[in-house]
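Below you'll find the structure, written out as structure tokens, and then a few comments.
Some chains omitted; the rest stay in position.
In this document, chain identifiers A and B correspond to the written order of the chains, with residue numbering beginning at 1 in each.
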Amino acid sequence: MGDFLEIAGKKINNRLFIGTGKFSSYPIMKVALEESGVDITTVALRRVNTGSKTENILDYIPSACKIMINTSGARDAEEAVRIARLAKAAQSGNWIKIEVIRDNKYLLPDNLETLKAVELLVKEGFVVFPYMSPDLSMARRMVEAGAAAIMPLGSPIGSNRGVKTRELIEILVNEIKLPVIVDAGLGKPSEACECMELGCAAVLVNTAIAISENPIKMAKAFAQAVYAGRVAYLSGIPATSKIANASSPLTGFLREDKT
Amino acid sequence: MLIKINGKAEEIKTGLSLVGLISFKGLCAEKLVIEHNLRIIPKEEWQGVVLQENDSVEILSFVGGG
């Protein structure tokens, strides 16, 4: 429909981003990415297991997909910057999702260290996507620091709890001029759809697709739900009312007037 | 000779370059990234870096992540 998201010169048609963690196999992941027509995907950087020969995940990412490296494992801005630089050196591009997490239970991001990492990496020319707690004041600082988008959480990573931060996400959508991409916690297509109806620019889903019994079908289902939510947002979400509004005509009834 | 690879102390033979280390470890160079003593080494320089006692080497690659 001529509707696309543009970030750093990249046209993004598919507003579902898919993370590559936890798939049962790379070939299945590949088909899921292909069939859902994903434009953006995330990967992580880890020490190689020097004892074994494993396959290269990048070989299983469709060439049309733009890769965003996450800084998972980083506990402060410095570690995030180190990972970003390594990722760039590995020629995987300069799109970086900042994840700075010190909380092992809820994996909630550290907004302040995340902000510092954004400031540093933007200066080095990275296209930076901060995963963050949905706080307006910090989101404004992310904008000032030059982030490409903000990625507030819907609920804890992998919790499948949906958009529990809806109130704050709506405020971010209204107040922040950057794309708002809900990342984390979306467990069902309806929840991804709801984010789009709220006016989010995109969503990132990983766990709910990767650990599904049918990752390929689920990836497509999420893609369709995201598209549906986007269409609804663009077409205008209809107003709600407490009382009913007839869908069949209220005249021309076949009835004698009972008086 | 003892060096640190990915945080663990390992014994390697003297005079090994980064290319040699990768080969010794049976790794495929493509899409790896190496940090040598906290400095990222571009692939074209791997041949020229010869490991010294107590060096620290990080060898990283991409994995699935959200």
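Here is the rule we use: contacts are C-beta pairs under 8 Å (C-beta built on N, C-alpha and C of every residue); 3 or more make two chains touch, one makes a residue touch a chain.
In this text the structure is predicted, and so the values were computed from the model without any measurement.
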Total chain copies in the file, per protein type: A x4, B x4
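The rule is short, and it goes like this: only the chains that are shown with their structure count from here on.
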Of all residues in chain A, those that touch chain B in their complex: 19-23, 29, 42-48, 50, 53, 56-58, 69-70, 72, 85-87, 89-92, 157-158, 184, 204, 206-207, 210
If we count contacts the way the header does, which residues on chain B are in touch with chain A in the complex? 5-7, 25-28, 30-33, 35, 40, 42, 58-66
